[in-house]
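Note that one protein chain of the assembly has been removed; the remaining protein chains are unaltered in position.
Per-chain residue numbering starts at 1, and chain names A, B and C are given in the order in which the chains are listed.
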Amino acid sequence: MRNDLSIVLCGQAGQGIQTVEYLLTRIFKLAGYNVFATKEYMSRIRGGTNSTEIRISSGFVRASVSRIDILIPLNQGAVQHVEKRISPQTIILVDKETITDDFDQTRHKFIDVPFTKTASEIGNKIYSNVVAVGTIAGLFGIGLQTASEYVKQFFSAKSDDVVQKNLAAAKEGFNLGAGLVNSSKIKFDIRNDADVKNQILLSGTEAVALGAIAGGCNFISAYPMSPSTGVLVFLARQAKDFGIIAEQAEDEIAAMNMAIGAWYAGARAMVTTSGGGFALMTEGLSLAGMLESPIVIHLAQRPGPATGLPTRTEQADLELALYAGHGEFPRIILTPGNIEDAFYLTQKAFNLADRYQIPVFILTDQYFMDSYYNTACLDLSDINIEKHIIKTDVDYKRYKLTANGISPRGIPGFGEGLVVVDSDEHDEAGHITEDLDLRVEMVDKRLKKLELLKDETIPPELSGPDDYKNLVVCWGSTYNIVREAVKNLGRDDIAFLHFRQVYPLPNETSIYLQKAQRTIIVENNATSQFAKLIKLHTGIDIKEKILKYNGLSFYVEELTEKLNDLLN
Amino acid sequence: MRNDLSIVLCGQAGQGIQTVEYLLTRIFKLAGYNVFATKEYMSRIRGGTNSTEIRISSGFVRASVSRIDILIPLNQGAVQHVEKRISPQTIILVDKETITDDFDQTRHKFIDVPFTKTASEIGNKIYSNVVAVGTIAGLFGIGLQTASEYVKQFFSAKSDDVVQKNLAAAKEGFNLGAGLVNSSKIKFDIRNDADVKNQILLSGTEAVALGAIAGGCNFISAYPMSPSTGVLVFLARQAKDFGIIAEQAEDEIAAMNMAIGAWYAGARAMVTTSGGGFALMTEGLSLAGMLESPIVIHLAQRPGPATGLPTRTEQADLELALYAGHGEFPRIILTPGNIEDAFYLTQKAFNLADRYQIPVFILTDQYFMDSYYNTACLDLSDINIEKHIIKTDVDYKRYKLTANGISPRGIPGFGEGLVVVDSDEHDEAGHITEDLDLRVEMVDKRLKKLELLKDETIPPELSGPDDYKNLVVCWGSTYNIVREAVKNLGRDDIAFLHFRQVYPLPNETSIYLQKAQRTIIVENNATSQFAKLIKLHTGIDIKEKILKYNGLSFYVEELTEKLNDLLN
Amino acid sequence: MDTQIFDMANIDIAWCPGCGNFPILKILKQAVAELGIEPINLVLVSGIGQAAKIPHYFKTNVFNGLHGRALPPATAIKAANPALTVIAESGDGDMYGEGGNHFLHTIRRNPDITNIVHNNMVYGLTKGQASPTSQKGFKTPVQVNGVFLEPFNPLAVAIALDASFVARCFAGDAEQTKEIIKNAIKHKGYALVDIFQPCVSFNKLNTYQWFKENTYYLEDHDPLDRQRAFEKAIQTDELPLGIFYINPEKPSFEENIGTYQEKQTPLYRREPDLQKLCNLVDKFKILI
Partner (left out) sequence: MDTQIFDMANIDIAWCPGCGNFPILKILKQAVAELGIEPINLVLVSGIGQAAKIPHYFKTNVFNGLHGRALPPATAIKAANPALTVIAESGDGDMYGEGGNHFLHTIRRNPDITNIVHNNMVYGLTKGQASPTSQKGFKTPVQVNGVFLEPFNPLAVAIALDASFVARCFAGDAEQTKEIIKNAIKHKGYALVDIFQPCVSFNKLNTYQWFKENTYYLEDHDPLDRQRAFEKAIQTDELPLGIFYINPEKPSFEENIGTYQEKQTPLYRREPDLQKLCNLVDKFKILI
């Protein structure tokens, strides 16, 4: 009896999948089940076919599987949409009344559940979503109590009648589910774990935004762009409580130049965007490089080129982040692999940006932004907001030449000095210069900082036996997928190495790679950009590559299989 | 008696250096001397101190030297401005009346020449520039005839009086020069060469612009930015004669998107810009990648980051050109090393862009744009303007999947078909799609073209013995400087390899590099970007680097010395 | 001409049921059909957004470019081949937000194109943030306390720049909108048509009803009177519809550039004169 289950809801945009997903994940968590959820959806507001995957388990679940144990199709064509992921074991809870595609009973296991009828009896079709929620709860023998309580809370804003109707819907659904169990059409028992109840359920978007607040972010300027908008929305909602200025700019160019201006005046600013929007920010990135301005850039990747697939995922803007901006200047690129990373790295990004006066990237992607799972509550105890601004004296010079290249950063109005920054090559005071010897000193000064950064990189995380023969390399959002896939292989000769900082590339990299007899890299892009970065900095050429670029992230089984094929 | 001479004019912006330079170079050429000229100047319109170097020789001269044989200072501080380049042999023709800095006669060889007085006697100080021109002519015993004729032509637009006065000025100057020779204060004899007279004198800017016309360019949209503006100016001037639409856009974003639109409608379009402006074009670059639109980009480099040194030179935007644009798509980067290259490569760029439906870069820099020399007239006999557009039929599909990834390109209004292009991922017809399998096919289609490009690269040029032990690697504008420096070394164990195409990196690269015992790379940047590209694609790590990034290109002697130091 | 000629075979339209984009699509097809413009001679240029998807539901030539960047390619396409009818169409965010600078300078350039803006006063495709034309007080996930910026006034700005044709209409009124669009297309030079378009999913403030109640048609208004046009354009208590301003004098961009003074041949049919090029190169011998 498996204790790891995947439930998929599939239907049109705007059909209420989100509500079902929202209720189910919360109820499961309250009931003490480990939960993971992610979604794939089209670039439209209504119609089409989208799907949400919810995994529940006795242990941690943090990655997407293709396997579907329970499918709830909500519209015509839904089953077909996920066809490839359906197996003979897949239980399809279908409301034959609403969904009339003729299904091939021989190939699939259909169970007719009268969601709509039940709902109508309660008073309105629209309750069918909650009926479905109840049904699932029933299937798992989650106390009706828990479910009802949450449903109540959830609709608390609504009129009493609506609340009651929804409770009834949950109850009826629950009975439907329980019925299925009793008639032993279905049986699961997934152990639950009391601790989960007190854990938090957090998405990549929320983790980045919370990390920003924890980093002291008090200014965000951005232009909406999927999948990066969530961070702006989150901070806008928290603006009042945390004294954040959250401004929607007229374009990405304004967003970037505003953020740099904000840092100049003493704010801690960030931008959030995606590939095309970031392209427009690259002149501003170079400005930050020249002004030696801190700037935190959340770059949420999606498939390109150009508009590409706006609501899908990819890891193909690594080289863009690495080389964007004309001229030569240092930067840091952080690539969170899990929700906790996203929080702590974003928090750290503000400190790094401020200390080194450089651009710091948080590189995520749509899969990462839209995925969430339960995790132990974030530890804020040693959150430390480093402010590296000084009170200036009368003869303050913004670009004082120092041994390590870092000049104390003053801000206007704080102290007796004047703060002069200039996009032209400048002298120590910050004023425009054509002194070509000084030019060389300033270039060296800016590039020196790169040396400092190299000594303070976040090492990659090795998981698996120290005496590994095979090494799987990955970065960013694929962390948990690779982890589970490698675990599935059940071999004692394989480990995996995940990079949460890709640039500057940590010094440990080559040591880890040299130890391996075989190295396989896993990337969500078509040209294996990270392998190129590794080759450039270590000389090591990773020849075995597992690449995916259809707009989706890897499924655990898919990756397991690909790894198996390579290794056997 | 040396037969290679360097004359330097140094003075304020707007003081007429340009006139003197213009007259002298033309007169020298007409007199059958080989001429090379280049300039360094400040980012201002009046004042400051700029200098122009003119080299004349019996053989070809095509690179900048630091040595100054004759210096003509035109303002206070001019001598100091070029101090480092002055030797005891340097003859300084100074008009003590106007330039009153107290010179150190012991260290420098000053000859007082009364340019201004002479001019005033003729009628006006302003003739002093022409007096100076005459003087130089006299020094070289260039027939007064030649000089006068040219001066006459040059001022032909002006009133007769002005012409006469200038002729007088030239004559008086000539006598001054001749006088110096007779009083044997100075003596040169530089053989001249009848052929030179019929050669053309062409700058990098002119060569790129002429190449564009030869490539069938009939649309240029650009936003002014040094050092790239000259190409727009040149084509604007030729617009009427060659039916070119030359439009100054409101910003670089518009320029890029206009050019792509123009190609869509059947024009052959280019943009010209520099680093910061190009940064703003990078979203549009990605659009070209997705639309599979041809586009020719002239990117004239200057020192960054940000505004940097607007009128200076650098080779630090190679990586930007390589990786700009979000998402993954192929491109070509051509890097002319001499004037002829600039013409033929730009011509070819339009054919390549059209054939492969990709962006093609012409990567130059300020030194290259502003330098010129005499060369054999351009051979237009086998100029071939390849047009790769087809007449469409009713069921035309813009993105038809083909074996090599290239889909025949139709344009609207030509044929029965409809031409649909889309920045979203699209189907064969060009319409937006969320079919993720099709997505993969389209990515593969676009990237396939990169393989074709790799088989058609322009091989690097090896100069020197085939059995070289030491190899000097360079790209773009340093070609002639490296050539002369290597020649100066006078060793038979050294060769140099120049890349006029850096991406895709020619296949021959590793063969050449492997043959060398020692390889030294020469780049006009601080981080040796081309060495990184070579390492990435060949695995060969060039450790010995000669880098310059003060805003100037290399001087031949400087490079010779650096090479010597490394090799001995 | 039958509008069906512009219909696409079995397509799935990605707009929400009830969206104001549907009537606009229908009206536009009728307008071009009635003007007898062949699909092969028409180019729809758009940016990115819900409105900007319109070319995918329209059987003709399409250049669907970047968000905010429809006008520059539209200008270039018309310049490269004046025989084509070019319509640049997108949403309010696209044209007035991201694309604001092109809006200004395309008006100055005055290419003979039609600029249709689906003005739903919201960012639809990105799920309901404020657009430049969003009304004050409009609450969104980002403008949590409601919009406080002054709404962008496209008509007033166009008139300030002496645009050659400036109109506004309402997607809810097919007949008048169609006529206005036809006039805009027939007009030589840049023509702005700002269309009020209800977004049923994200703009619950400016609904069909709201637009009906808050708009009226200009009457005995002289579109040659710029001063009066401006007065009407800045009226906000009620929003006028119709043709606000026409400047019939202005030569178009294609006329001004001179490329077509001697011959009408589009660029793709022209060959560079290599003989002229030889002569030009030779000038670099004589050097004057």
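By our rule, a residue touches a chain if its C-beta (ideal position, glycine included) is under 8 Å from a C-beta of that chain, and two chains touch if they have at least 3 such contacts.
From a predicted model like this one, the values you see are computed outputs, not experimental measurements.
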{"item": "Chains shown that the absent chain touches, full complex", "value": "A, B, C"}
{"item": "Residue of C:33, C:160 or C:174 in touch with the missing chain, whole complex considered", "value": "C:160"}
{"item": "Candidates C:20, C:100 or C:172 - the one touching the absent chain", "value": "C:100"}
{"item": "Which residue of A:73, A:204, A:266 or A:359 touches the chain not shown here", "value": "A:266"}
{"item": "Contact footprint on subunit A, counting only the chain that is left out", "value": "26, 29-30, 153-154, 156, 198-202, 206, 210, 213-214, 216-219, 221, 238-245, 247, 249-251, 253-255, 257-262, 264-269, 283-284, 287, 291, 377-378, 380, 383, 385, 387, 389, 411-424, 430-432"}
{"item": "Residue ranges of subunit C at the interface with the undisplayed chain", "value": "97, 100-101, 104-105, 107-110, 132, 145, 148-153, 156-157, 159-162, 226-227, 230-231, 233-234, 250-251, 256, 258"}
{"item": "Touch list for subunit B against the chain that is not drawn", "value": "14, 42-48, 223-226, 229, 232-233, 236-237, 239, 246, 248, 250-251, 276, 306-307, 310"}
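Quick note on the criterion: only the chains that are shown with their structure count from here on.
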{"item": "Between subunit B and subunit C, centroid-to-centroid distance (C-alpha), Å", "value": "41"}
{"item": "Subunit A-subunit C separation of Cα centroids, rounded to whole Å", "value": "37"}
{"item": "Multi-partner residues of subunit C (each touching 2 or more other chains)", "value": "48, 66"}
{"item": "Multi-chain contact sites of subunit A, meaning residues that touch two or more partners", "value": "42-43, 48, 276, 306-307, 310"}
